[in-house]
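Missing here: one protein chain of the complex. Every other protein chain is in place.
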Amino acid sequence: METDELIINMGPVHPSTHGVLRFKLRMDGEIIKECTPVLGYLHRGTEKLGEMKTYLQFIPYTDRLDYISAMPNNYAFVKAVEELAGIEVPLRAEYIRVITMELNRVVNHLVSIGSLLMDLGAATMIMWGFRERENALQLYEMLCGARMTFNYIKPGGVREDIPEGFIPKLNEFIKDMEKRIEDYEQLINTNEIFMMRMKNIGVISAEDAINYGMTGPTLRGSGVNYDLRKVEPYSIYRDIDFKVCVRRECDSYARYMVRIDEMKECLYILRQVVDTMPEAKIVSNPKYGIAPMTGAPSAVMPYFPRIFTPPAGEVYSRIEAPKGELGFYVVSDGTTKPYRVKIRSPSFCNLTAIPGMVVGLKIPDLIAAFGTIDVVLGDVDR
Amino acid sequence: MIANAYELIVYILTLFRVYEPLLNVFQALGAEYVLRIIIVLVEIAVLFVFVLLTVMFLTWMERKVVAMVQSRYGPMVTGPRGLLQPVMDGVKLIGKEDIIPAKADRWIFTLAPFIVFIPALLVFIPLPFGESLIISDLRVGLLYIIAISAISPIAILLAGWASNNKYSLMGAMRAVAQDISYTIPLALAAIAVVLLTGSLSMVDIVNAQGGAWFGVIPQWFIFIQPLGFILFLIASIAEMGRIPFDFQESESELVAGFFTEYSGMKFAMFFLAEYAHLFAVSGIVVTLFLGGWTGPVLPFIPVQITSLVYFLIKTYAVIFFAMWLRDTVPRVRIDQLLNLGWKIMVPLALLNLLVTGFLVTAGVMV
Amino acid sequence: MAWISKNWAMSGIIAGLIVTLKHVLHIGNRPTVTVQYPYERMKVSPRFRGLHAVDENACIGCGICEINCPNSTIQIVKYNTKWYPQVNIGMCLFCGLCVDVCPMNAMKMTGNYELADYTRESLVYGPDRLLFNKEVKQ
Partner (left out) sequence: MNPAEELKQKLPSAVVSIGIQVNKPMAVIKKEELLNAAQKVKEMGFDHLSVITGIDYMDHFEVVYNFFSYAKKQNLALKVITDHEDPEVDSLTSLWKGADWLERETYDLVGIKFIGHPNLVRILLPDGWIGHPLRKDYDMDTEQFVTIGEGGEDIVSTDGSNLLRRK
């Protein structure tokens, strides 16, 4: 019997490609022979924009990279700039930054697990995830006035101090989340169908994962004990007690479990940070700002640099974003605008591994593996 | 003793003293058969209206159950608690443009929704909704039901092929593979019930479950055939094509499976057929294993009404289970599904059949 | 047999069914959380970054917000003999940089988030729609 290979275009509009990614699949029946991701449908030229905008104007654009977890993006860029200019940050600002970033990690993993489960056919989890995410977003709204695109972290500090009532609400959120994660685990972790779908699917060995440049939970799911928060502690992570969640199974289930464990670890970190937060209400470095002309400190951050010129030089600085290693390569020529901004986005580099992971599997496996890679197309295409 | 819905209508008409005059009129015209045809049409119309209303209610109920699981309200705006939402959906779908893809096979593409929809209604003919509430108590009722529901994969294949879309075709192929591999354990599990009753008639099957042990525990076949019940339930969920076995659609993999290209009223027909199927299969599960319409007889209320209520309560319980399961579990993979069907369910069903047959022959179970 | 009990005992699925049933029956703190949007609204926080508002008395029309806006959303236009910012909401990122840089604290952001409109032109909010403190002047 004469058979023919089937070419399937999965995407750019497909329910489970998380946006506008397109997979060109060469199929033999249900089996994938070759998978070619086609990117660029969401390319907005962020790096070029970085050359056209001042340092401060570029921060809102970093929000739009990985819009599920925007706070680490803000921080990664600001950290690069701070390293370049040698700015010191008040301790309280660092604590606030860590709170926001860890909160964002929880949010990111909720969305990630939820959309993974929805792709597998269980629509409940994403609604539960969004239910808890809503509480976190309300916290963000309280903190900086925006729910997803924050523009909150600034060179030398943060935009505003935490408002009254934020910490009790955060504590409530942490308490609530701990119970909810138990629900998730009961719903998903031991579900036989889920295990059938996830175990031994999308296997990538530690060597391969490193070679592909995968980072974040996807790498830790392959058994590499690597977390930039531990390896190159930035901000106040040096003083925080937490453990790196590693799984050795290398498959999709391991990556999922890493995310669940990381959520719990995040809540642990949040508890610590809230308990040990310094009282002094200084959240920005007064050396790098001008007080407003009206004299009285305004409601918004008083010492916020209006014109900001780091010295000429170049820096590569990376942080552990929820999806992996997020790096900004910033070249400054001593003017108000960066000469070159290069974004090393975790989604882009993690996605590199997909074609190798899925050959010989079926379409449902591609979806399971792709879901555990956890990409956001804004981050891939930039 | 009123055997079926025709006789029930005749009985009601007689009760109101209109049947005799009507019969006389038609007999005078020498066209008695016209009256019969009219009565049959009336009962079919009543059935179809009932089924369609149930289907609309089920779409509402599905959304409500999903919403409750997911901490939401579900539809709330149209009508009380959003009860009129299905009507609005219907109006919306009728108003949609009816798109036929340029390279689709027009005739088959148009025909397929009807071929899906009609068997979904025909299944109800030998299904007893209550004491004497049955269109026709076919002596091969169970066989008829299994045979009729085997038509739908053909229609799905037609729809998938005619759409000229790769996703549709893959969805259709999956649907056919799944239907074939699950009709066998379904039928085998049902045959075990037939062995117990010695009849394919649905009414006989219900009547066989009418008694009670020690006057308390109803003699439902679920207690005699627990394995058969589980197999039948799983196989029928697979037949219905619902999560965890919704391969024909498998939204996140194949966009919408075989009805990717359908829109408007044609899409609505697939949609209605799906829920009609859900209702029918739940009714069959109830009839075969949960005692059908049997239940305690209440005084002063006609047994037709109480039995219908019992039947509907049990059926909605099964439907709720299907919806509840749908909100809990992910979808299995197609090859895992076929493995489950052929390597586990078919042998278990055969084993169940063997043991049942042995016990029936030995006279332990009657 | 061990394989069957491991894979087909369905204990995980039953555990999941229990969790979802708890939600259906609202057992344990599991309320319905939906906010029925057009009929009920959530309260936005005081810091919410919505539509801009300009203090008519404080604004000096210096144009610093115009310079600092990343998307060139703001233009300084003449209105009632003075110069005021005009904001094109259709391009606005709602980043709040204009609020941060205003030397007179004249620029504010309100909690108004229902900004959808039928035409692009009506998304341009001129000083007549942005200014507050109008009554003080008269």
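The first chain written gets the first letter, and so on, giving A, B and C; residue counts start at 1 in each chain.
Heads up, the rule we're going with is that a residue touches a chain if its C-beta (ideal position, glycine included) is under 8 Å from a C-beta of that chain, and two chains touch if they have at least 3 such contacts.
None of the values given here were measured: they were computed from a predicted structure.
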Shown chains that the omitted chain touches within the full complex: A
Which residue of A:27, A:84, A:99 or A:177 touches the chain not shown here: A:84
Sole residue of A:26, A:271 or A:340 that reaches the chain not shown, by the stated touch rule: A:340
Residue of A:29, A:168 or A:356 in touch with the missing chain, whole complex considered: A:356
Residue ranges of chain A at the interface with the undisplayed chain: 9, 39-40, 43, 45, 47-48, 51, 83-84, 208, 210-215, 224, 226, 231-232, 313-318, 325, 327, 329, 331, 339-340, 342, 344, 348-349, 351-353, 356, 381-382
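Heads up, the rule we're going with is that only the chains that are shown with their structure count from here on.
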Centroid comparison with chain C (C-alpha atoms), farthest chain: B
Top chain pair, ranked by how many C-beta pairs fall in contact: A-C
Innermost chain by mean C-alpha position: A
Chain centre separation in whole Å, for chain C relative to chain B (CA means): 48
Numbers and ranges of chain B residues touching at least 2 other chains: 69-72, 327-329
For chain C, residues contacting two or more additional chains: 8, 13, 16, 19-20, 33
Complex contacts: residues of chain C adjacent to chain A: 7-13, 15-16, 18-20, 29, 33, 42, 44-49, 58, 64, 68-70, 93-97, 99-105, 109
Touching residues on chain B, where the partner in the complex is chain C: 65, 68-73, 76, 324-325, 327-329, 344
Residues of chain A that touch chain B when the two form their complex: 6, 8, 14-16, 30, 117-124, 127-128, 131, 187, 191, 193-194, 196-197, 362-365, 367
